[in-house]
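Provided herewith is a single structure, encoded as structure tokens, for subsequent inquiry.
The complex appears here without one of its protein chains, the remainder shown in place.
When the chains are written out, they are named A, B and C in that same order, and each has its own residue count from 1.
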Amino acid sequence: MTQFENRYVVTVDDEEFDISLRKAGDGLQIDYKGKTYNVAVDKLGDKKVLLKIDAGSSEVDIFRNGRGLNVFLEGKEMVAKVEPYNLAELRKSAGSALKDVEDKVVKAPMPGLVLVVNVKRGDIVKKGMTLVIIEAMKMENMIKAAHDGKVKEVFVISGKAVDKNEKLLELE
Amino acid sequence: MTQFENRYVVTVDDEEFDISLRKAGDGLQIDYKGKTYNVAVDKLGDKKVLLKIDAGSSEVDIFRNGRGLNVFLEGKEMVAKVEPYNLAELRKSAGSALKDVEDKVVKAPMPGLVLVVNVKRGDIVKKGMTLVIIEAMKMENMIKAAHDGKVKEVFVISGKAVDKNEKLLELE
Amino acid sequence: MTKGNIRKILIANRGEIAIRIIRACHDAGIIAVAVYSEIDKTAYHVRLADEAYCVGPALARESYLNQRKIIEIAHDCGADAIHPGYGFLAENSEFARLCEKNEIIFIGPKSETIALLGDKLEARRVAIKAGLPVVPGTDYDIQDIKKVSSIAKDIGYPLLVKAAAGGGGKGMRIVQSEDGLVESVESAIREAGSAFGDGRVYFEKYLENPRHIEIQIFADSHGNAVYLGERECSIQRRHQKVIEESPSPIMTPELRKKMGMAAVNIAKESKYLGAGTVEFLVDGNCNFYFLEVNTRLQVEHPVTEMVTGIDLVREQIRVAEGKTLSFKQEDIQPRGHAIECRIYAEDPHQDFMPSTGIVAEYREPSGPGIRVDSGVVSGSEISIYYDPIMAKMIVWGRDREESMERTERALTEYRISGVHSTIGFACSIIRSGGFRKGEYSTGYVDHEFPDRNFECPLSDQARKAAFAAVIFDYMERQKIAIAPKRNSEKQSGWAQYYRNSAVNRLDKVR
Partner (left out) sequence: MTKGNIRKILIANRGEIAIRIIRACHDAGIIAVAVYSEIDKTAYHVRLADEAYCVGPALARESYLNQRKIIEIAHDCGADAIHPGYGFLAENSEFARLCEKNEIIFIGPKSETIALLGDKLEARRVAIKAGLPVVPGTDYDIQDIKKVSSIAKDIGYPLLVKAAAGGGGKGMRIVQSEDGLVESVESAIREAGSAFGDGRVYFEKYLENPRHIEIQIFADSHGNAVYLGERECSIQRRHQKVIEESPSPIMTPELRKKMGMAAVNIAKESKYLGAGTVEFLVDGNCNFYFLEVNTRLQVEHPVTEMVTGIDLVREQIRVAEGKTLSFKQEDIQPRGHAIECRIYAEDPHQDFMPSTGIVAEYREPSGPGIRVDSGVVSGSEISIYYDPIMAKMIVWGRDREESMERTERALTEYRISGVHSTIGFACSIIRSGGFRKGEYSTGYVDHEFPDRNFECPLSDQARKAAFAAVIFDYMERQKIAIAPKRNSEKQSGWAQYYRNSAVNRLDKVR
């Protein structure tokens, strides 16, 4: 592997991409699934680039946000994490403990008013079950369980006003 | 005059405004030509504010540029200079030498190619006379004399490529 | 109420509909006055208006619903008229009455008409009197709980318990069989009582998967009343319309005339004034049933504007001035086809949960047939306080096919970043087989997309995001600045360029 050839695992939301990046002349090339792509980014503004992949181009809003990158393109908002391939392999063999922790905390997706809390500590919940109802913009929004589990802790009560990303409860 | 009452002369392009500004409660008030206005600015973005004058509001692009302020509102680009009233009076009584110097240097309003130079050193020019023709965007642009005068110096020749604001000639 | 030319209108609303009304005022040379809550102080409707006054804190009931304050502002600024838009005070008969008392023109029907048609049971009686087919049911409220079982048997199951003062699904219950009938009625009465302070409920037969088709009506103060064709509004999520079109794919000239005349009859019966909408349910056999009258401008009114060429808001103003309608029934010649997609700040993949934040970038599509009525611009804030509608995209085409093609294309051009939007959702509806064929009913979204698996307009975003991320990360680590935009004034390559071509060009000039 030369200095300019680098292999990465990129995680976009839940999907993983095994990507190699290298310099090629003035530009950059990507190898992905046995195909080679000529790629470039040109700045369009603050936090905004034009991504060119061969002859195609997409406007991308991209900026670093903690350990990840916020990426918005073609109407979709995504979170991407870039890891060197070797590191990613290491992490995987050590078990994917990290991800699970994040999944287990249920947060408020928006600021609003907690109308209903359907569960209490120790309850067994099933994927898709409504855990909490939050009112915002005159609508009731159901916060549902992303997977089966057991309620470890509940942080809110009915009638509480919550901010975005405030912890609602934690599953075991 | 209290600490919060300040009188200014504001020059916008060629027009002068005698304005007093003071704090009033949480907001600001302006006195101009015997009338009082409640005014406020709210930030809309980088270099952009919403100016409210009583019940009316205008989006204004505004930023400092050297000694002046660049102001863009309602389709018009202007340059404003703010001076304390007393200073402005002083300057005026000392004669308006400053302004004249600026007027006497004729600059290229855009980058382009000098096609024709109609005058040489020592020529007498009349207001409105075409001094230089510059080609840009496939069109010929006549640079005309802003007032009568005598050519002190010519800095360009036909065939020269010029940048924006490059000196073309100076009148006496 | 002063008649004659209106000189100044206060718009008691916000967002896209306030802007729509400001535009109509400006077209007519009328001064447009905005009101705004504290959180809306830099909103786009404030910037476009000629005058703007703060009407209170963010919470709607302290600002946009603050009747006395609005009347006070109208008085102080010398407004002749108030346009309520839709929502907020638009169907509030008390507010209309307050305007009348204060000699300010309320741009809408008379307060009595609003009160009459706002009561669903009363409206049902008016419809029956005007000879309209109504959904089988009771034309009285259920007073004796002992009789419900026999009344229900006469109508047949499934049936709907509805609140007379109803709206927004409150006090409404679907009952599938006699089991739980009494319980449902009792709970509906309780809910209606608590929500509206009016516990009257009645029965209607429940139609399964009907189409929701509405007729636009217009009436002036000289006894003229016309219909301006229909809008098909069956594409809904959370029981709210999201995509509307005109003409309806199932419409025939005969049916249009029948429904149109029915709607005009109700206008005449209720002494209607101004713009209104008569909503119908239509079953699989093209039988139509009166549902309700919306005594205001509808969100989806531009669909009608696109096919008729008539500016409905300006016409509202004319009628409010006491003028006769500027068109007769025979002048209304619909042309082509129009589709409206409502663009909400919602995440379709999370059950249409509202999305708040700053709209980082807002860029509209354009080109032939495209109109966008928006309440936001780049930098606008979407708060939790109000309806999450950001904009409406209305697309006209020579026929339904062209209108769908243009809609699909325009949606892929539309760019809203910073908050979630329903652009991708709208695109997957437009692309879906049932919509393309015009075969859909009010249950379409839930039925076709049970897993909410709305595809976004373009594919492969995750791979592209991965590519972008890997390049961004690499450049960041290598400290390679992403090439800044050229700036013609600062890093001028022009002079050099012209230098190169100077001799050549001068040859020609000389």
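In the analysis below, contacts are C-beta pairs under 8 Å (C-beta built on N, C-alpha and C of every residue); 3 or more make two chains touch, one makes a residue touch a chain.
All figures in this text were calculated on a predicted structure; none of them were measured in a lab.
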Next item on the list: Could you tell me which shown chains are touched by the chain that is not displayed?
Entry: A, B, C
Next item on the list: For chain C, enumerate the residues touching the unshown chain of the complex.
Entry: 19-20, 23, 26-29, 39, 42, 48, 58-59, 194-195, 302, 305, 309-311, 335-336, 356-358, 363-364, 366-374, 377-379, 381-384, 396, 398, 402, 405-406, 409, 412-413, 485-489, 494, 497, 501, 508
Notebook entry, point to check: Which parts of chain B are in contact with the chain that was left out?
Noted result: 6, 8, 10, 12-13, 15, 17, 19, 21, 28, 30, 32, 37, 39, 41-45, 47-49, 51, 53, 58-62, 64, 69, 71-78, 80-82, 109-112, 136-139, 141-142, 164
Check: Please identify, in ascending order, the residues of chain A that touch the omitted chain?
Finding: 42, 44-45, 50, 52, 55-59, 111-113, 115-116, 135, 158-165
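Basically, only the chains that are shown with their structure count from here on.
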Note to self: With centres defined as the mean C-alpha position, give me the chain A-chain B separation in Å.
What the structure shows: 50
Note to self: Nearest whole angstrom, what separates the Cα centre of chain A from the Cα centre of chain C?
What the structure shows: 33
Checklist line | Separation of mean Cα positions, chain C and chain B [Å, integer] | finding: 47
Margin query: Multi-chain contacts only, two chains or more: what residues does chain A have there?
Written below: none
